[in-house]
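See structure below.
For this depiction, one protein chain was excluded, whereas all remaining protein chains were kept in their positions.
Order of writing sets the chain letters: A and B. Residues in each chain are counted from 1.
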Amino acid sequence: MQMSVESRQFEKVSAETPVLELRDITKTFPGVKALDGVSLELYPGQVTALIGENGAGKSTLVKTLTGIYQPDEGAIHVAGEPVVFATAQDASAAGITAIHQETVLFDELTVAENIFIGHAPRGRFGLIDWKIMRTRAAEILTRIGAALDPDTPLRDLGIASKHLVAIARALSVDARVVVMDEPTAALSHKEIEELYELVDRLKAEGRAILFISHKFDEVFRIADRYTVFRDGTHVGAGLMADVTESDLVKMMVGRDVNQIFPERAKAPGDEVLKVVGYAHPTEFEDITFTLRRGEILGFYGLVGAGRSEVMQALFGITKPSKGVTRIDGQIKVIRSPAEAVEAGIVYVPEDRGKQGAVIGLPIFQNVTLPSLSQTSRSGFLRLSEEFALARAYTERLDLRAAALDQDVGNLSGGNQQKVVIAKWLATKPRVIILDEPTKGIDIGSKAAVHAFMAELAAERLSVIMVSSEIPEVLGMSDRVIVMREGLIAAELEGDDLTPETLVRHAAGIGESA
Amino acid sequence: MSLLKSREALLGGAILVLLVLIASRFPGFVAPDNLVRVFTDTSPLLILALGQTVVILTRCIDLSVAANLALTGMVCAMLNAALPGLPVAVILVVAVALGAVMGMVNGLLVWTLSIPSIVVTLGTMTIYRGIIFLISNGAWVNAHEMSDAFTGFPRASILGLPVLAWFGILAAVGMMVMISRTPLGRAFYAVGGNPHAAVYTGISVGKTQFWAFTLSGALAGLCGYLWVARYAVAYVDIAGGFELEVVAACVIGGISIAGGAGTILGTILGALFLGIVKNALPVVDVSPFWQMAISGTAIIVAVTLNNRNSKGKGRIILRRAQDQASEGATV
């Protein structure tokens, strides 16, 4: 599937010259070659989709393109001229602008300033001209159809509005190249449509667009060209018109993939957990559901539907304003994670680095952290028992590590996830909540996590899986609860459980009709 | 915006109430002459707090300002004693430059070696104090060794205000313009508010912190000369412990120790509050020994109030809650 350099020459059938070219870019970090001689060409008035799995090097490329990283080898050419971007300002001066994946904005500054920071209009004595800045900010906001006041401090805005500010910021420079790194991740369906219109307008203005996305429907909807990366190398490029979805998938993973989910005998037992009427002032309401022994209960919804918020309330991190939790029929009041663990409820968070693993502590100490009472005697540590416990559970999860006293921060994402899961299994829980358990981990680790979930359910542990991936939700769940805007939109089971029903309920399509 | 305004308005209101209370029993305190005296007395604290503000905005802290002040003051005094003919203008330049260099040392250590600022300035604070002893041999420079021009300058009156007070006003105005109208001023907020995002906008976090320390150092140097000239004495321990009073003025003024939040106006009010308390105590016949406890209490009250204002709101998901939020705030 590897496309050679020669074959790519043929692709330049059109007589256009690229506005931006990356040639043989290599970028190495300690221990990892993030980019290995990759090339990329962007053409005016065209959208190029950059496709690749997590860890394929897309983000590194974006950061190289925008001057945040400097390549170890290779050259960047803008309009045929070689350039060097020492800082983000250099890239911006060369007409390259980006909407980054994380919102890189400032809560304490106003909307106008967020749009113009780094290139604010200057007046007399080189001082910032606030008046012009406000006017120009208002113009850009109008252009993208965002009804925001330039003087509002950013901290008063919601997530979607902040994203609009990020887009406005990217458009505040008269850019030849606009990079969009998963721009639709935080947006609603309506906002995504508006973004597509904006992309069309930018195309019409002759700008080159690099569009990074995981969603194939999106890529086929708006891209003219594609470039595929795999493990930091360039594996193919061409016109969208010449490829099918399965071609792209093959290039992306290097083999045919039909995601296979483990076969499971679905035989849920008695009710273990019952949640009745959970509510929070701003996040969710009327959350009622049950969970049975040996069951995998899926929670599906769009990003920001309130699924994680419900789970964190169940785990005692936030306090629900109303509602009751029953475990085996008995009411349990859970006011802190410590009480949740005592009650047998554990939570594997989505944000592994911040909430899951204690980076800086060795693997075995991460595993034993909630189980220290098991491995200690009257409060005094017993290292040998800690190592034994940690080894038992990490090896069961097939952890790949050099030693158990290695810092958990040196592990890959998938292996960190295994440590977090091992930590909870060691507490012998009754209910395990997995929040986006396979997000950002490679396909091999994904399959391992899926198989392991099936194994846990077979051992009569009850599993709640929050996931935004439809195949995963369909492939793993016995039953699915769909959430929308902080409410339970549907509970689906058996024949009702199809991709269409999930999407319909999650987006609220066809309900008012 | 309304929040920011209310924070300063609250403090401004507190200061007014304080003045009214004092005036109701001791009207002399609010006589223009006395207010000028109070402001003049507060000016060094104000100038140092302005410098400290930009440092704290960038998520750092500068504990070396008082030592910097003392060392610069000693150098100026010794310079004057050795060369009485040297014009004050030259001494001012020397003071600002020397202070800036000491600030740069802090800034370089923070920038290039990424050493936490509290460690760096804890270290340089003791080093700078030690150097005063080394150059002076522990001896004092007294009034009779200083020239009249040297000691007279801060007290000279222009338009009814002493030069020292003018420096306070100048620093405050200059800092306001710098903070609101220059890219560097906005970079202080950006770096402290979201250092990660600052990099994406082409702002170097370390370099911005370096300039914050340089600024803080330069202002400390300026105060060094003004302090020594005003009190007409220089010795190792002058302004001992003053760094914490400076931090206190910032905190009372609403500068968030977590960086990226707070205003120059807040700092000015914070410094004025401490200055008025200090000057009012003898007037209202309370032992000056109460001053420390009052400023401690003010710090705790201020940080508690600021914290309540800036509590995170979390994600607003429910439509009902979204509607309420948008009614209340934006557009």
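Structure notes:
We adopt the following convention: contacts are C-beta pairs under 8 Å (C-beta built on N, C-alpha and C of every residue); 3 or more make two chains touch, one makes a residue touch a chain.
As a convention for this text, contacts and distances are computed from a predicted model.
Hidden from the displayed complex is a chain whose UniProt protein name, among "SusC/RagA family TonB-linked outer membrane protein", "Acetolactate synthase", "Electron transfer flavoprotein subunit alpha" or "Autoinducer 2 import system permease protein LsrD", is "Autoinducer 2 import system permease protein LsrD".
Set against the missing chain, the residues A:220, A:261, A:289 or A:387 yield one that touches it, A:387. Interface note for the absent chain: among A:135, A:246, A:373 or A:498, the touching residue is A:373.
Only one residue from A:399, A:432, A:476 or A:506 touches the chain missing from this view: A:399. Shown as candidates are B:36, B:92 or B:122; the residue that touches the absent chain is B:122. Think of the hidden chain as still there; on subunit A it touches residues 315, 317, 336-338, 340-342, 347, 349, 354-361, 364-365, 369-370, 372-373, 376, 379-381, 387, 391-392, 394-396, 399, 401-406, 423, 425, 427-428, 459.
Although one chain is not displayed, subunit B still touches it through residues 61, 63, 109, 113-116, 118-120, 122-127, 129-134, 138, 236, 241, 244, 247-248, 251, 257-258, 287, 289-300, 303-304, 307.
Please note the rule applied: only the chains that are shown with their structure count from here on.
Rounded to whole angstrom units, the spacing between the C-alpha centres of subunit A and subunit B is 43.
Touching subunit B in their complex are the following residues of subunit A: 66-68, 87-90, 92, 98, 100, 102-109, 113, 117-118, 120, 126-128, 130, 147-149, 151-153, 156-159, 161, 281-285, 304-306, 309, 318, 485-487. Considering their complex, residues 1, 3-4, 177, 180-183, 186, 189-190, 193-194, 196-197, 199-204, 260-261, 313-319, 321-322, 325, 329-331 of subunit B touch subunit A.
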